[in-house]
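Contents: one structure, followed by commentary.
Only one protein chain is missing; all other protein chains are in place.
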Amino acid sequence: MAIEHDAAETIFDENDVVTTDDVPLLEVEGLTTSFKTEAGRLVAVDDIDFTVDSGETVCIVGESGSGKTVATESVTQLIKQPPGTIGGTVRFKGQDLMDLTEKQLRSIRGNEIAHIFQNPQEAMNHCYTVGWQITEAIQIHEDVSKKVARARGVDLLDRVGIDNASARFDDYPHEFSGGQKQRIMIAMALVGNPDLLLADEPTTALDVTVQAQILRLLNDLQEEFGMGILFVTHDLGVVAEIADRVIVMYSGKIMESADVFEIFERPAHPYTQALMKCLPERGGDQRGGIPGRLPNPTNPPDGCRFAARCEHATEDCEVGEQPPQIEIAPDHHVSCIYYGEGYDSSVVRDAELEAANAPETEANR
Amino acid sequence: MATQKPTKFDQVDWDNLTGSGRFKISINMKLLLVTGVPVLLLGLYDHFLVGDREATFVRLGEDLGLSSQFEALGLDFNPTSVDILFVFTIFLFLWYLVLPLYQNMRMTKYYWKEFKRNRPAVISLIWLTIIFVGGVLGPFFVAMPEQDLFAAYQPPVFGSIDQVHVNQCVGEISDGRCQGTWEYPLGTTRGGQDVLAMVIHGMTVTMQIAFITTMIVAAIGITFGTVSAYAGGWVDEIMMRFVDIVLSFPTLLFFLLILYIYGAGLGMFILVFGLFGWGATARYVRSKALSVSEEEFVKATKISGAGTYRIVRRHVVPNTASSIITQLTLIIPGFLLAEAQLAFLGIGDTAVPTWGQAISSGRNAIDFAPWIVLVPGMALFLTILAFNFLGDAILDALNPEAEAESEK
Partner (left out) sequence: MTEPILSVRNLKKHYPLKKGLFNRQVGAVKAVDGISFDIAPGETLGLVGESGCGKSTAATSIIRLEDPTEGEVVFNGGGRAGATRREDGTHPNDVTKFNKRELKRFRRDAQMIFQDPSSSFNPRMPVGDSVGELLQVHGMKNRAQRRAIVGDLLERVGLSADDYDRYPHEFSGGQKQRIGLARALVLNPDFIVADEPVSALDVSVKAEVLSLINDVQEEFGLSILFISHDMSVIRSVCDRVAVMYLGEIVEIGDTDEIFADPQHPYTEALLSSIPTPNPRIRGEGIELTGTVPSPSNPPSGCRFHTRCHKVIQPDQLDLEQEVWRRLLDFTQYVEKGEFDIDDIRETVTLDDEHDPTEEELKEQIRDEYDLPMTLTDASAEQVLNEALDNLVTDNEAAATEQLTSEFTTPCAETKPDYTTHGDGHRSSCLLHDEYAEAEVALSDD
């Protein structure tokens, strides 16, 4: 396993186009998170690598059970240990977060790495006013007077698009709508001027109109602060809207990673293609969805995790480990044996899908 | 057509299937009627026709003209009304709790899988099963402990006691200490009563208290709670205010009052505590019923055209059951403790050998004959602990949704 993994690694590191600095903002290598359960060891995230650079939005996309949430929560070790176990390295600005104590991690969590979650109401304290919570967060972060903290808090709320921020500062969380709460959560995340924002499905619980507002807000804030965003979602529409690079996860493994245009216009992995085909807007014809279901996470099958549901699967797909990450175009990696030596990659390429999604054919809106 | 019924949903001729189904008696109800009704009749017969000093079955044999057969079978019991109620409750328990578990084997297996994760609860269940079986069958095999002054203060087997405290040592005497024997494995009391026999007969009383009070509390509490939840409006308001009164009623003082005026036995204890102990259960059931009826599956049943009775009986009550069973399991220790406390204070029913009585009888000899207090004390302590563990584990085990969510 280790040898194969290293081989994949070298390919992965070459031609890393996006990096301007030597060290990426976040560099995750061999991240493996497992949980002890009654049924045995459940490996939610299995040996994955990825990077996030400053000013870049990386989307992890996958269905529920793919391990995408666990992957982000493992970055700052929000996973409860035990029953969880996190392995691998997570380097943030060159420093391995795995070596830090819980106390050091806590100071990184609020400040340099911020989290926003799917359900803002669960992440807020309903006993205090929104202003109180923000002021407190600011005062924990730096030693300023209450008045200054308040003014900064109002400014932050204004910046995340809360209308009439100064008047609404002393309202309680329940007096805000869902979208506004998510804006407030973002404001709180911004308190420590984070370099990295981990956003776990922040728009899933919201209406489309509000979702559009929040996505736009995140884009604007990123331009303003230049932070890196790791964005978890199951919605390919959102991915297209916000991502610079995309990581497609399935059953704890990375299936494909590439920049957003590559993923949408030349999806290489059969799983990515199947996901695209579920979208009627992308000329998808897979009205029946993807047949079959996720493999058992406590006892994943040999070979490629997607083999059982893959129309191109051969016997080779069901032996050994998940195929290595093969670079098929600059910064476009696929974990599928068809792209390896001795296989014909045109078998899995979906010309029809690529033609439908080519940038020239704007006919499909 | 009459013989060949359509098996496709779109071929059913609904207009010929008139009527909404006649009232059908379930197997559970049939079994209860067959077993429970005779027991209740016996109870009434015992209460109204049989004298206090007469043994019920002997009299029954005479009345039925079957004396000789009864005698041959050894049917000469004289059950009290509490015993009869206990038997009825056991039938209820069997047909409406144990039998459904057997009928829904699939779900039972699942519950058991969940339940057995909790080791202490499994041990508790084993302990309570021992108490239950001992309580039900024990009295048939072990005689009531009798006074025998010659055998006072016999130590338990492998134990010993200073010779000065015993009249006559059943076992050997060595080094001036009387050694315990297998004749009295758990020793005897000051009156020479066998502690083991006392513990076994105490099991019966414990189970009687547990089962009968629970049945009373469950019957009133569930009915009251669901009716209140479903009636709503001012009916709900009045019923809940009544629950407030029940909850703030000083049950113990009331019981003492009855005790001093009329005198009271175990039956009265069970009745009073049962009749005033259902307040919390009713309130709990109501809130559970209200939250369950907000669930989509209840709406789906409403849409199906089902009536309110069906919705409550088939959907709301079963789904509140897990929390009700837990709640009931957790109130039993309260009744047991209350009984033990009263017995210890010497105001319990002296005619029944309860654990509390046993503990009370040993309190003067605790320095030289501690087993008299310790053995029934441990039994009581472990039983109460077991009920608490069990309640907790049942709540976890009976909650399939919690499991489904954690798997996400």
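General remarks:
All chains are identified by letter, namely A and B, in their written order; residue positions are counted from 1 within each chain.
By definition in this document, contacts are C-beta pairs under 8 Å (C-beta built on N, C-alpha and C of every residue); 3 or more make two chains touch, one makes a residue touch a chain.
If you're wondering where the values come from, they're calculated on a predicted model, not measured in any experiment.
If you put the hidden chain back, the residue from A:Ala39, A:Val148, A:Val319 or A:Ala355 that touches it is A:Val148.
Contact with the undisplayed chain is limited, among B:Ser228, B:Asn319, B:Thr354 or B:Thr383, to B:Asn319.
Touching the chain that is not shown, out of A:Gln180, A:Gln222, A:Gln322 or A:Ser335: A:Gln180 (per the contact rule at the top).
The hidden chain makes contact, of the residues A:Glu29, A:Glu63, A:Asp331 or A:Glu354, with A:Glu63.
Listed here are the chain A residues that touch the chain not shown: 63-64, 148, 151, 154-155, 158, 163-164, 166-168, 177-180, 207-213, 215-216, 219, 234-243, 260-261, 264, 274-276, 278-282, 286-291, 293, 357, 359, 362, 364-365.
Seen from chain B, the chain kept out of the figure touches residues 5-10, 12, 14, 17-22, 104, 106-107, 110, 295-297, 299-306, 310, 314-315, 318-319, 321, 400-401, 403-405.
Simple rule for what comes next: only the chains that are shown with their structure count from here on.
Centre to centre, using the average C-alpha position, chain A and chain B are separated by 55 Å.
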